[in-house]
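A protein chain is absent from this complex, but the other protein chains hold their places.
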Amino acid sequence: MGFAPKTLSSELCALSPVAILGVSGYAGMELARLLLRHPRFSGTAPVFLGRPDSAPERLTALHPQLLDNNGAGSLQIEPFSWDLLRDRGVQVLFLATPHEQSRELVPHALDHGLRVIDLSGAWRLEQPANRAVYKFSDEGSSVATAIQTQAIYGMPELHRDAIRHALLVANPGCYATSIILALKPLVSAGWVDTTRGIVCDSKSGVSGAGKAPTAKTHFMHAADNLSAYNVFAHRHTGELLEQLSLSPDQIVFTPHLLPIPRGILSTLYVWFREPQQPATIESLYRRFFAESPFVRIFAAGHLPQIQYSVHTNFCDIGFQLSADGLRCVIVSCLDNLLKGAAGQAVQNLNLMLGFQESEGLA
Amino acid sequence: MGFAPKTLSSELCALSPVAILGVSGYAGMELARLLLRHPRFSGTAPVFLGRPDSAPERLTALHPQLLDNNGAGSLQIEPFSWDLLRDRGVQVLFLATPHEQSRELVPHALDHGLRVIDLSGAWRLEQPANRAVYKFSDEGSSVATAIQTQAIYGMPELHRDAIRHALLVANPGCYATSIILALKPLVSAGWVDTTRGIVCDSKSGVSGAGKAPTAKTHFMHAADNLSAYNVFAHRHTGELLEQLSLSPDQIVFTPHLLPIPRGILSTLYVWFREPQQPATIESLYRRFFAESPFVRIFAAGHLPQIQYSVHTNFCDIGFQLSADGLRCVIVSCLDNLLKGAAGQAVQNLNLMLGFQESEGLA
Amino acid sequence: MGFAPKTLSSELCALSPVAILGVSGYAGMELARLLLRHPRFSGTAPVFLGRPDSAPERLTALHPQLLDNNGAGSLQIEPFSWDLLRDRGVQVLFLATPHEQSRELVPHALDHGLRVIDLSGAWRLEQPANRAVYKFSDEGSSVATAIQTQAIYGMPELHRDAIRHALLVANPGCYATSIILALKPLVSAGWVDTTRGIVCDSKSGVSGAGKAPTAKTHFMHAADNLSAYNVFAHRHTGELLEQLSLSPDQIVFTPHLLPIPRGILSTLYVWFREPQQPATIESLYRRFFAESPFVRIFAAGHLPQIQYSVHTNFCDIGFQLSADGLRCVIVSCLDNLLKGAAGQAVQNLNLMLGFQESEGLA
Partner (left out) sequence: MGFAPKTLSSELCALSPVAILGVSGYAGMELARLLLRHPRFSGTAPVFLGRPDSAPERLTALHPQLLDNNGAGSLQIEPFSWDLLRDRGVQVLFLATPHEQSRELVPHALDHGLRVIDLSGAWRLEQPANRAVYKFSDEGSSVATAIQTQAIYGMPELHRDAIRHALLVANPGCYATSIILALKPLVSAGWVDTTRGIVCDSKSGVSGAGKAPTAKTHFMHAADNLSAYNVFAHRHTGELLEQLSLSPDQIVFTPHLLPIPRGILSTLYVWFREPQQPATIESLYRRFFAESPFVRIFAAGHLPQIQYSVHTNFCDIGFQLSADGLRCVIVSCLDNLLKGAAGQAVQNLNLMLGFQESEGLA
């Protein structure tokens, strides 16, 4: 693209506490956008990093929509090196990289004294059985095992205190975020009859499928269509099992590809052990998320829609209870690139650096 | 619109065995399109009927896309009257009318010796409890009760023989068709553990919401969005209960509004009583639908998508079984205006008139 | 909808320098969103006004997507009255009302000492011939004539100084903004051979058609479709003629309805009097908009796309010149609800109150 920036601010090349590796994808771009506007970093743009052997490239050549009048047009994506990170004073490194690359980089990053927020699935899962689907090449190595022990699952609503002091935050999966936040209060309270099974029927916009052009992301496949995929085989399943303390036979998770750019809606089905009242359920949710600025609870009987949460960092939750009080349908919505990826990562950053959890996310 | 028809075929005003009342909506338009091309009615267009007090109107003024070179442009929508139906020799009357109107018209139509295919929900439900949601004004009257007894649920795959001789066919709901066809073989075989509950998560294109402009059908609401609605309260639920012989506490059905013009995908979740094999399940489906030309069974582990069935009269069914053989996800797809409405109505017509079931639907 | 706000800030009911009448439509909602986040009004939410006889209603009941954690959930839309405006200390009144209502209200507002930014077409046109298409009921009255004389066409890039001191700003039409900004530099420079005619082929997302559910805004009409409308008859034509000093026979403007929620792309065709060079044209544009923070000029031969400008207040402009240097295709893009409506209105507000033009719009 051919934007010519209006001004070139030399300050933008100065010291910066944060860096992003992997800014070419959708989550990386959203992260860049959020950090460029973050009030705590005004005047100090993040360090944007590409492959070690890449030529420097203008950020707005890749993402014309990021250009604005504050000099963003002159920002460069620089070749990755540990020296560069040290020279710029980077404290927190975001990895928006494929999971194999994150597995490889994180040990070195920690050795260099960096704190890491990893947006991939590399370090989210404690149980080897749940990690099997990733087929990590370093699975079982002593280094990887040691690092996994330190990793904190980066869902502030569940692990806020641990995140504040974490060296390595494993940012949750987008589907997993929408499901875990909606089910955790009910499951924790012991209300759900898990022997009857929990059904998670999730639908995601196409940005969740990544930026690589494929048969799946071709407009002609995605538009005017809906398809289920990876049934009983999606990588986010392990996150559900670990964070909700469920066994594999207690849950079914089916993701679908929606003909929209962004947004996830999960429809969740539980059977209660004993009849419940709508007001009691609503109250349980409100108490559970009382300190959480990015969860919005809808009044009983009102359901969120994808439109309400897209372009925000909110996870919206609503529910409908059957007349007998035993069957409950919960609907949760979020923007897969924000609360489901970059926005949640900034929440984690804020906690790690001692800022207000919501700074830069309003 | 301003089409000027090229030719006017006087034959098109001649005798016709079929008539449609309510041609302004989407299902009525599809029905008109199908019957205009039906090989058994070449040269004898259906009688198109509007309100008794309406002025005659060109069909293609309402639906420009129906115009072609065989004179369709000159076809009129005529004011409804019983005399007109008699004079034209109509034997089968399609009602694409609101359900209250169908309740009112059917007794008279039968009195006039007409056979009726009703596309509304007026006569689909045998049990008063299941009909309650419709709040019919004639509920419980002796006439209505007598007529309901004669009504045949118009799903050829389940009631083919009864339909051949039916005087009144109640054409199934679009959601109900996608769910019943996919679950019936498994439930009939006694494989499903109904005590654990069946989950039906269905998604429909906007044409299912009707032609009236409303806040729900506004492009700004439907596009880039997904929303669940009528949870535990959708009118098609009764059809599921009756055709699958289930009790209300054994099933949950959640419809969603998809940002696409047409098509339904239902994702169905069952738990089996005993472990099953994929090949056994596929085989069960194939046997069940061996004589049914409009059900396509996918090989085990392959799932249909909305795109494959749209603009066809097929209901596509596929499934994925869990490793333990106990949890099964079934996906079914169809075009809500064809197999879910007008196409299934033509299947029923073919059976009633002794034609091949698939004539005019290839 | 059922959001229950988390906090209720009593400050939000305090004095406020701005009010919006007509917050139910899309432009009104965007305006509310922008003003709620405007750094100059933190702690002082705008006054939101509905009909004089309306009951107070929560803003987020109408627009759930506006809810956030700063108390917006408790904001009320209050019944309109002049007393209320006075009591709240309102200085600037935004009118997001139909044009007939704006014609009626503006004289009273000025009498009450308010400054007005009107988003309708009521006061944009100086020439009676150009206003004829609106059929104003007070056309030609002495009051209306006097007020029209004071009205400033609210396009900061053309009338920045006049807007600073204006009592009444007529916020431009969305199509007109995209066309005038792209053509003004070329026409002003005298380069365009207007005797050969200028073609303006514009395409707009559905939000431009308003929030009322109509046959035109029904998803089934707008989706998978494109249609031209109001050819030689669109109300924005007069704005083109007046702001570009053209006569009606020198321009053709054709609007089209795009199957997307928001965004306008105008493709503009001019013939030059003498051959030009790409670099010269680019340079002309850059000089013309050197002081304008919300116009982005693309390098010669690079064209903007709707995606780059949506959800921003930018108007993006690019062009392609023919090999002979005589025929030029200019493409301009903007978000019809921001630079084409609410965003431009906030630019005007900033100028009127002596703020930086870009405050609250980054």
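Quick notes
Residue numbering begins at 1 within each chain, and the chains themselves are lettered A, B and C in the order written.
Heads up, the rule we're going with is that contacts are C-beta pairs under 8 Å (C-beta built on N, C-alpha and C of every residue); 3 or more make two chains touch, one makes a residue touch a chain.
Treat the numbers as computed from the prediction; the structure is a model and nothing was measured.
Among A:207, A:237 or A:305, the one in contact with the hidden chain is A:207. Although one chain is not drawn, the whole complex shows that of C:261, C:293 or C:360 it is C:261 that touches it. Listed by residue number, the positions of subunit A touching the unshown chain are 26, 206-207, 211, 213-215, 217-224, 259-261. Interface with the hidden chain, as seen from subunit B, comprises residues 1-4, 37, 64-65, 67-70, 224, 286, 293, 296-302, 304, 307-309, 311-312, 314, 318, 358, 362. Counting over the whole complex, subunit C has residues 196-197, 199, 201, 203, 221, 223-229, 231-232, 249, 252, 254, 256, 258-261, 263, 265, 267, 269, 271, 303, 305-307, 310, 320-324, 326-327, 329, 331 touching the chain that is not drawn.
Quick note on the criterion: only the chains that are shown with their structure count from here on.
Contacts with at least two other chains are made by residues 221, 223-224, 259-261 of subunit B.
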